[in-house]
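Please read the structure below before turning to the comments.
As you look at this complex, bear in mind that one protein chain is not there, while each of the others sits in place.
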Amino acid sequence: MNEVSSSASSRPQGLAFLELGERLRQRGQYEAAATVANAGLVHYPALADAHDLLGRIRSDQGQDASAISAWRAALECDPGHVGALKGLAFLSFRGRDFATAERYLEQASRESPHDLTLLSALDKVRSARPASAPEAPPQLADLSSGLLLFDGQGMRLTGGIGPGSSADVADAAAAEGAGLVREAGRVTRLLGLGAWQHLLVEGADFRLAAIPVTAEAFLLVSRPSSMPAGRLMATATRAGLAARDWLERMT
Amino acid sequence: MSLERWPQILREITGIAGVRGALIVSTDDGLVIAESAMESVPTSDVAALTSALVSRARKTAHAAHGAAPRTVHLTASEGTLLAMAGPDPLWLVALADPHVELGRLRVLLGDFAVSLA
Partner (left out) sequence: MRVLEPWVTEPLVEFVRESSARVVLVMTSSGQVIAQHGFTRSLDVMAAAALGAGILATTGELARVMQSPSEFGAVVHQGEREGVWLGGFDTPRGRWIALAVFGRESSVGLVRLFFQRFAAQVAAAAPPPVAVREVLAEGFERELDDSLRALFGKV
């Protein structure tokens, strides 16, 4: 490794230095990693990935200001660089600047819409926002809430499918939902997958998440497809807790 | 896409760490059309049960939104089942460990499912 490192730091061969620098960073050899990254930047000053690597190294070293400079340089080279956006979001989050963190993550999410780690991070940032801007608490009893609580027999306990939907639609969805969760239980039982935790059903313009609330009650969360899958699952988890509270109050 | 490409697609999916098996399933009759899986995976059972789950998902989605599902994703404590609609009645299905790279699997399955036609 030393021989390769020496060779790479003095004369980077193509873009191999990126991998080497990252390996050194992961091993905690930060100064060696920084040497490799800086040597690479001499040859490739407009390479966003190289600035991003340096940003990660400096961030690991706790040198936030240097990390921010590196990531901003990366964004100058490539305004949509996901790694740099993630890095800046992370530092903003660590500095409790949740709004900025959210902005960076949203931009990264637009650049990489299938990256579930981004969606998960977005949800974490949003859930960490101070109480001054809370998300509206789940309104279970509202037909337009998109939260439908039903029992294992397919009877609606409370809630509905979403704006504009009627009680009849909610009842029908509860009736079919019971069959769906029963099937989910059967699939996991017969395939030896353990206890089922959630079921996501996605269409062209909707997403449905079903979760078990108790052994006898289930929650169906309905949202438009514009809501990312990761965020829907986080919403369903929170709504599940609210549903459990609701059931305890009712019994 | 030619049928000859299907085994290659399934192998690519099972190449993702944590994927135990990948199948092309006919949800009309719950039978396996093509598969690539570890020996321990009961592919016939997976096909039958996934088809039943997709059928239930269809009914629920129709009752709630009057529309058809394109993806069904079941997460359990010891595994995950992901199914994406291809040309009717085919669905592309993957059975995986809980720690699978889900984002990558979703993207790959989605790309391949539409290309089955």
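The chains carry the letters A and B, assigned in the order they are written, with residues numbered from 1 in each.
Here is the rule we go by: contacts are C-beta pairs under 8 Å (C-beta built on N, C-alpha and C of every residue); 3 or more make two chains touch, one makes a residue touch a chain.
Fair warning: this is a prediction, and the values are worked out from it, not measured in the lab.
Here the chain not displayed is in touch, across the complete complex, with B.
For the options B:Ala48, B:Ala61, B:Ala76 or B:Leu90, the residue in contact with the chain missing from this view is B:Ala48.
For the chain missing from the display, the contacting residue among B:Asp28, B:Glu78 or B:Asp97 is B:Asp28, taking the whole complex into account. Residues 27-31, 44-45, 47-49, 51-52, 55 are the ones on chain B that touch the missing chain.
The rule is short, and it goes like this: only the chains that are shown with their structure count from here on.
Centre-to-centre separation between chain A and chain B, using Cα means, comes to 23 Å.
Put simply, chain B touches chain A in their complex at residues 42, 45-46, 49-50, 52-53, 56-57, 59-65, 67-81, 95, 102-103, 106-107. Residue ranges of chain A in contact with chain B, taken from their complex: 114-117, 148, 161, 165, 169, 172-173, 175-177, 179-180, 182-184, 186-188, 190-206, 208, 210, 220, 222, 229.
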